[in-house]
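Every protein chain of the complex appears in place save one, which is left out.
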Amino acid sequence: MLEYLESLRLVDHHCHGVLGKDLGRTAFEETLTEAETAGPPGVSMFDTQVGFALRRWCPPILDLDAHAEPGEYLARRAELGAAEVNRRFLAAAGLDALCVDTGYSPEVILDPPGLGRLAGAEAHQIVRLESVAERAAADGVQAGRFAGEVRSRLQAADAVGAKSIAAYRAGLELSGVRPSEAEVAGAAGRLMLAAESSGAPPRVCDEVLHRFLVWCAVDAGLPVQFHVGYGDADADLRRGDPLLLIELLRAMDPIPAMLLHNYPFHRHAGYLAQVLPNVYVDAGLATHNLGHRSPALIAELLELAPFGKVLYSSDAFGLAELYHLGALLFRRGLAGFLAGGVEDGAWTARDAERVAGLVAYGNARRVYGLG
Amino acid sequence: MLEYLESLRLVDHHCHGVLGKDLGRTAFEETLTEAETAGPPGVSMFDTQVGFALRRWCPPILDLDAHAEPGEYLARRAELGAAEVNRRFLAAAGLDALCVDTGYSPEVILDPPGLGRLAGAEAHQIVRLESVAERAAADGVQAGRFAGEVRSRLQAADAVGAKSIAAYRAGLELSGVRPSEAEVAGAAGRLMLAAESSGAPPRVCDEVLHRFLVWCAVDAGLPVQFHVGYGDADADLRRGDPLLLIELLRAMDPIPAMLLHNYPFHRHAGYLAQVLPNVYVDAGLATHNLGHRSPALIAELLELAPFGKVLYSSDAFGLAELYHLGALLFRRGLAGFLAGGVEDGAWTARDAERVAGLVAYGNARRVYGLG
Partner (left out) sequence: MLEYLESLRLVDHHCHGVLGKDLGRTAFEETLTEAETAGPPGVSMFDTQVGFALRRWCPPILDLDAHAEPGEYLARRAELGAAEVNRRFLAAAGLDALCVDTGYSPEVILDPPGLGRLAGAEAHQIVRLESVAERAAADGVQAGRFAGEVRSRLQAADAVGAKSIAAYRAGLELSGVRPSEAEVAGAAGRLMLAAESSGAPPRVCDEVLHRFLVWCAVDAGLPVQFHVGYGDADADLRRGDPLLLIELLRAMDPIPAMLLHNYPFHRHAGYLAQVLPNVYVDAGLATHNLGHRSPALIAELLELAPFGKVLYSSDAFGLAELYHLGALLFRRGLAGFLAGGVEDGAWTARDAERVAGLVAYGNARRVYGLG
């Protein structure tokens, strides 16, 4: 089954760009997990599930033995240089298509076409809703024209889907009601006023605007990705349970809602994928962070979620290793899950291969209308 | 250990009636899981854990090979007809007694005695509290007499337990305080007024009334079953965590509170079963929906819950297959759990058999006072 999954090229329906520069040890450790720092004295981020997974699977791609020590690994990485390292890991990921969230790029990272070239894969754009709104606000549109401006920018974006980061700002408890033009104009006015008086760029964090943006995507016919659960410390997990989103999920049917990451609420997400027709789920980001434990996560996600509603994503950001680790751990976890079922007689090998194809690429191609 | 569990006839302490009519593929898929629909284009509800469990275990009961394709299975099912299909699956479940929730019957389904005859088991009634109240309101009792009327109807019901569906309406955050007669009269008046002005039948969804109804059951000495967690999309899971119910659970001691389903909050339920003397738990509905993953659920439920506080239920509704799958997966999951412990030396085979008897029927017989 693992061999079969290794023969399949994946659709990574949610990832980010890769950093184009070399990294020292501290910066590398800071980028490895969702922590903001490389850890207090005495704590190394290499001593984590993702750290050990990296040391197991990545050194051979750089011509080292598995389990190389961090220092040796980083030395070899520096020796090869970021461009070569990126090329090797993106190629190793075995991807057929990538859907790249272009909304967050604090540093020099590759754009979707560049990433696609490295990976030998089609590259599509996922447009980040809040970024569209923030750029419109920064460009100084009138509050009363804000809604129309955002809508037309979104229509003009060459994207296969949209992404909401409400979970990072107002939280996921978004109402299911479409906000009125007056509400949007009021919220837009407050957004621009706050930016003006603070001198900082506009920052959407108003429930009305997050909700408005989701409806813009719905009206544009775009599947909407939602950040859910696990993320860095800015993602207040108290407000990141996907159950909070149920009213909006229901209201936006039949436009697909793609619940991303989900850990540690992945069982809640699986429930939503079963009971609501337009809800889809993945375990991106968590898969590579859980490393050797990722098979448990994949099995739990697949408890209630129909297998036609589960997708692959890496949510890789920055480190090229994460595109490879995400794909590798996903393949191994899903293969183990499916092979275990075949061995126990729970399903046939033929059904297992069919399900593997759905989750690896079929569901993503169908939902996003890719080729 | 599996052989031993197969030799035990189970008490299914919470199930519903079985449909007496034949079903086409769409209707069958709609009834298979908790989704309202058979899934959007490209998604089959057969491609789920419960779908694969059905294809593995049910075809042989209908003289087909395991893993029959859905089309073949449904054709054979139609050929045999609902009556014969129901007879075969209910008999295969290996039940000694059923406690049937008679509160929800949108279609022609068998009554408890009919179900008991098919299963070759004693059949008992679980009276649904909200249905009693709604019928009393529909019959036009005066608001001031509503409480007395409900109490006397409940006393007259020939039931071994009562069931609350507060989780589907007001949510589980019910206070522990017994409502006053005036509060109940006020709420009853609002209930009947709402029905009158809308023209729809009365629908209890008021925290005061749910709580009043639980106290009626307590006063009648009836164990109270609570829907908890997993259910269809109407069961707002945000308000379905059993921890929300802790005050009422504590207040109703020593009357037993039976927490049903519980997934994905089954560890919360196990905690309550340990720390509160009158709380009991099961994993009905989730057991067959998790299929090949149900052993993990059973093991997690049994982390904190004392083994004298865990019961079996199917929560089967409509499809005869679910009575069989629930019982089969429960037996296999519990057997695997207990046999694993024997193999590892965690407990003796003798203790394992004793615990199997408690969970399979002993705890239910003791709590409901069955024969």
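As written, the chain order gives the labels A and B, with residue 1 at the start of each chain.
Please note the rule applied: a residue touches a chain if its C-beta (ideal position, glycine included) is under 8 Å from a C-beta of that chain, and two chains touch if they have at least 3 such contacts.
This is a predicted model, so every value here is computed, not measured.
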Open item on the list: Please identify which residue in B:Y168, B:F226 or B:Y271 touches the non-displayed chain.
Closed with: B:Y271
TODO: Taking the full complex into account, find the residue in B:P59, B:P112, B:G171 or B:G341 that is in contact with the omitted chain.
DONE: B:G341
Open item on the list: Going by the contact rule already stated, which one of B:P41, B:P254 or B:G371 would touch the omitted chain in the full complex?
Closed with: B:P254
- [ ] Based on the whole complex, identify which of A:L191, A:L290 or A:A352 touches the chain you can't see.
- [x] A:L290
Open item on the list: Counting contacts across the full complex, list the positions on subunit A that touch the omitted chain.
Closed with: 33-37, 39-40, 42-45, 47-49, 52-53, 55-56, 66-67, 230, 232-233, 236-238, 263-264, 289-293, 296-297
Task: Absent chain, residues of subunit B that touch it - done: 241, 243-244, 246, 250, 254, 267-268, 271, 274-278, 299-300, 302-309, 341, 344-348, 351, 355, 358, 363, 366
